[in-house]
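Can you read through this structure? Questions will come right after.
The complex is shown incomplete by one protein chain, all other protein chains being positioned as in the whole.
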Amino acid sequence: MTILLFGITKDIVGSPTLSVPTSNISGKKVPNTVKELKTYLGKNYPELNKLSSLAVAVNNSYAEDDTIINSYDEIALIPPVSGG
Amino acid sequence: MTILLFGITKDIVGSPTLSVPTSNISGKKVPNTVKELKTYLGKNYPELNKLSSLAVAVNNSYAEDDTIINSYDEIALIPPVSGG
Amino acid sequence: MDSRYIRQTQLKDFGPKAQEKLANSKVLVVGLGGLGIPVLQYLNAMGVGTIGLMDQDAVELHNLQRQVLYTEKDLGRMKLEVVHEKLTHQNSQTQFVLHDSFLVKSNALEVIKDYDVVIDATDNFPTRYLINDACVVLNKPFIYGALHGFEGHVSVFNYKDGPTYRCLYPDMPGDEEVPNCNENGVLGVVPGIIGTLQALETVKVLAEIGDVLSGKLLVFDGLNHQFAKIAFKTKVENKAIKELQESYDISDCDIVPTIDPESFLSVRKKDGQYLLIDVRTTQEFEENHLEDAINVPLDQIDSCASVLEKKNTVYVICQSGKRSKLAVKKLQAGFHNVSFYHISGGMNKMTSLCP
Partner (left out) sequence: MDSRYIRQTQLKDFGPKAQEKLANSKVLVVGLGGLGIPVLQYLNAMGVGTIGLMDQDAVELHNLQRQVLYTEKDLGRMKLEVVHEKLTHQNSQTQFVLHDSFLVKSNALEVIKDYDVVIDATDNFPTRYLINDACVVLNKPFIYGALHGFEGHVSVFNYKDGPTYRCLYPDMPGDEEVPNCNENGVLGVVPGIIGTLQALETVKVLAEIGDVLSGKLLVFDGLNHQFAKIAFKTKVENKAIKELQESYDISDCDIVPTIDPESFLSVRKKDGQYLLIDVRTTQEFEENHLEDAINVPLDQIDSCASVLEKKNTVYVICQSGKRSKLAVKKLQAGFHNVSFYHISGGMNKMTSLCP
């Protein structure tokens, strides 16, 4: 699963995209919902946990924490930006 | 098949999109290539025939006259525009 | 209809009717910076009848890289005055209303109520959330634009039954979560792209043409010319706001001793026993700073024990007053025998006092 990163999330990860494993051969838990994805990402990039407001888009629609995600979904992290 | 129209083609047809039948129940020939589509459209909107340069995009790629088109393809007519 | 606008009145989907709607419209532009300038240049050119201008900053050298209405001669002048002068030359038919202040809780409803549409061209979260809430209370649409480096957002919020800014981002991010434009930087032309897209949506709302960008967030990434459009829905609780919040400043509830720049300047003359810490980045510090300031960037503030030795009074400054407040909170927690003050308005205010 490839995740597009915008704003501060791109700066935190240091790249415009991020790959997340979608099969659990490794025995690790694979994220199945937006909430689980956030938790997964937060473990790898603790600074992401700081973001209290973070929009997650699944297939170009705003997703809630309980939205189910699949390996073929297009996912984007869109934090608020403040510049003007 | 829905065709997106841009520039002067939108003005000629008088609408931003145009529906083209994709089954031949009526007995009429259904366009299977870009060239046939152009001929089909030219019959219905003779002013389109005037356009010597007209880019046709199939699924967001520039298509040649012999490109095959299917009912599920995204097709757009993109004539040159000159304003500045 | 004026032949001045013939190139757009001759458009079938615009015509003299849309032009007349523009002429009868009242638009408020909050912020005369990177976004406000292109928004204003085009709305004024196209014939919007009444335009409200709101800002209290002066023109600084590092503004010129993206705020294209300002020239080198304008450095140090108030943006409000410069913009008013230039836009009047551009279109003498426009009525301008000048608001010589920032948008704050105490003036927001009073100012906004007279306008048809508000353009959010600000550079900070507190003002964006204030604009959102005031527009919801008053039932006005507002045209949102925001920037981050090579990226930008555009959307039309609170348009008819459409969603609001809080439907996308329910709560204001904390001070430390997301950097602002001054801290993060922005490529000069990106506000031009986002601002012109805001102006287009404004015209569509006012003239009632086309599909308004409501319920969709346009996310632009200039590095790879990517335009993502994210659909999102109205949440009823966010449309039900009936009054403004207690406060739109995250830190307001904390007690942070504050001194205004004028008072600091007079204290500074009398007393040599203070320490002045500038918590901006090294780059910002190199650009300009007060001569008696030492630079300890905010992210290194925890390690500044050495410089505090034997000082009773420490003043902290940054660009706008936001980071200095944060720094004082942190310092207070670590050094209980020292009096810390944050200088409100920061270098922005300071340079307008002594340019």
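Going by the order they are written in, the chains are A, B and C; count residues from 1 in each one.
Here is the rule we go by: a residue touches a chain if its C-beta (ideal position, glycine included) is under 8 Å from a C-beta of that chain, and two chains touch if they have at least 3 such contacts.
As the structure is a prediction and not an experimental result, all values here were calculated from the model.
Enquirer: Where does the absent chain make contact, in terms of the chains shown?
Expert: B, C
Enquirer: Which is it among C:E81, C:D249 or C:E287 that touches the chain not included here?
Expert: Selected residue, touching the omitted chain: C:E287.
Enquirer: So one chain is hidden, and I want to know which residue out of C:I209, C:L290, C:L308 or C:V338 touches that hidden chain in the complete assembly.
Expert: C:I209
Enquirer: Using the document's definition of touch, tell me which of C:K21, C:R66 or C:K349 contacts the absent chain.
Expert: Hidden-chain contact among the options goes to C:R66.
Enquirer: When the complex is taken as a whole, what residues of chain C touch the one chain not shown?
Expert: 3-11, 13-14, 38, 41-47, 61-62, 64-68, 70-73, 86, 89-92, 149-150, 181-182, 184-190, 192-193, 196-197, 199-201, 203-204, 209-211, 213, 216, 218, 222-225, 227, 229, 281, 283-284, 286-288
Enquirer: Kindly note down the residues of chain B that lie in touch with the hidden chain.
Expert: Against the left-out chain, chain B lists 4, 6-8, 11, 16, 50-53, 55, 57, 60-62, 76, 78-84.
Criterion: only the chains that are shown with their structure count from here on.
Enquirer: Need the CA-centroid distance for the pair chain A / chain B, whole Å please.
Expert: From the centre of chain A to the centre of chain B is 40 Å.
Enquirer: Between chain A and chain C, what distance separates the C-alpha centroids? Give it in angstrom.
Expert: Roughly 28 Å separates the two chain centres.
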